[in-house]
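Here the structure is laid out as structure tokens; the discussion comes afterwards.
The complex appears here without one of its protein chains, the remainder shown in place.
On to chain A.
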Amino acid sequence: MTIEDHSRAESPAASGLRESATFDRATIAAIQNAARTGIYDIRGGGAKRKLPHLDDLLFLGASMSRYPLEGYRERCDTDVVLGGKHASKPLRLSTPVTIAGMSFGALSGRAKESLGRGASEVGTSTTTGDGGMTEEERGHSKHLVYQYLPSRYGMNPDHLRAADAIEVVLGQGAKPGGGGMLLGQKITERVAGMRTLPAGIDQRSACRHPDWTGPDDLAIKITELREITDWEKPIYVKIGASRPYYDVKLAVKSGADVVVLDGMQGGTAATQDVFIEHVGIPTLAALPEAVRALQEMGEHRRVQLIVSGGIRNGADVAKCLALGADAVAIGTAALIALGDNDPALEEEYRRLGSAAGYYDDWQDGRDPAGITTQDPDLQQRLDPVEGGTRVANFLRVLTMEAQIIARACGKAHLLHLEPEDLVALTIEAAAMSRRPLAGTSWVPGAGA
């Protein structure tokens, strides 16, 4: 077979066939699947579609008007303090890269332990999820943020006081306005016991908090949480990116010490694909709006902003900080660091009807990497000590990469990065970030 013959056999496009951009193969498969099963697709992960993102920004680096710092000689500090506005015991982290909330239930106990070990090794925080606090996680996490969710599964005042911070969750980027979901195959006896639910049922938890509605109530709720914990714990408010300018203002008015903003690239363990792809706005679009809200209130840097949703490398970290965030959180990237979508598991992914690089059935409980599962055998595949090392390694790389960029911009602390260090590569990114299009002084929408 000649090269031409081979490519013709492999690729319909090579023989002149044209695939529809509107009805591409994933769309065709979705329609056919809906027609066959009568049910929508539920999956894990965040938005898969191409979105304006942090890749659409570039750092300028030092030049005639800026002094760089020596890469391997001069300090670029990375420490960050979160939650000092009202709390007597704020979190003091060694790096602004934290681990986002993910539940025991969605993840195995060993995965939670791995995240705790990794985060603790580098002096950062990890976060519980919809399902309560486990011994694995508390025991191995130096800094543990305890989520306060609508479902209140496993919520108790002892855990509240054992936490280092409390995160009131209003939403997440993958599904602003949606509640938690954990399908029956992952509701083992232990998971069910922690959530006070019958084992094996499909658990669809509430999307609204049961005892408050709106920001005026939230202010009273936050006061109650502070009273119960004697005003020691920082209180975060987590929002899914949809109306960040207003939501951040209301969160601050309600008394938040820290606002957590999760963009639509942020992952979920189980949500309808249509929800993930079509509700909420990208991290790049949300972050500058959140910063604008804080600045207008005179609360920027006084109330800290943690940003998540598609953070993959040190450049993403540095760009978020330059745009005004105080820290970032990683979820999906941390799972990948643990071994999710590892090409070494290609054969097993194929048997599940997926492939390495595509696997998103985190809802399904059959994760060959042993991360998003409660199956006793699959869980054993993840060694929490090794997993912790991998997470710690990844967190260190993110931090070092951000430092490399910060030094190049002449910054002795990651938090010294500023919007003026950035330009945009696309008109969309320029409009969203309010940074000029590279090589121009044009900021779409700015000025008259």
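We take it that contacts are C-beta pairs under 8 Å (C-beta built on N, C-alpha and C of every residue); 3 or more make two chains touch, one makes a residue touch a chain; residues count from 1.
Throughout what follows, contacts and distances are computed from a predicted model.
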Listed names "Sugar ABC transporter permease", "Succinate dehydrogenase, cytochrome b556 subunit", "histidine kinase" or "Protein glxC", matching UniProt entry of the absent chain: "Protein glxC"
Residue, one of A:Arg66, A:Arg152, A:Arg312 or A:His413, that touches the chain absent here: A:Arg152
Identified contact with the non-displayed chain, of A:Lys221, A:Lys319, A:Arg407 or A:Arg435: A:Lys221
Touching the absent chain when the full complex is considered, from A:Gly83, A:Pro96 or A:Gly255: A:Gly255
Contact residue for the chain not shown (choose from A:Arg66, A:His86 or A:Arg396): A:His86
Touch list for chain A against the chain that is not drawn: 38-39, 85-86, 88, 151-152, 155-158, 160, 184, 195-198, 201-202, 204, 206, 210-212, 217, 219-221, 223-224, 226-232, 253, 255
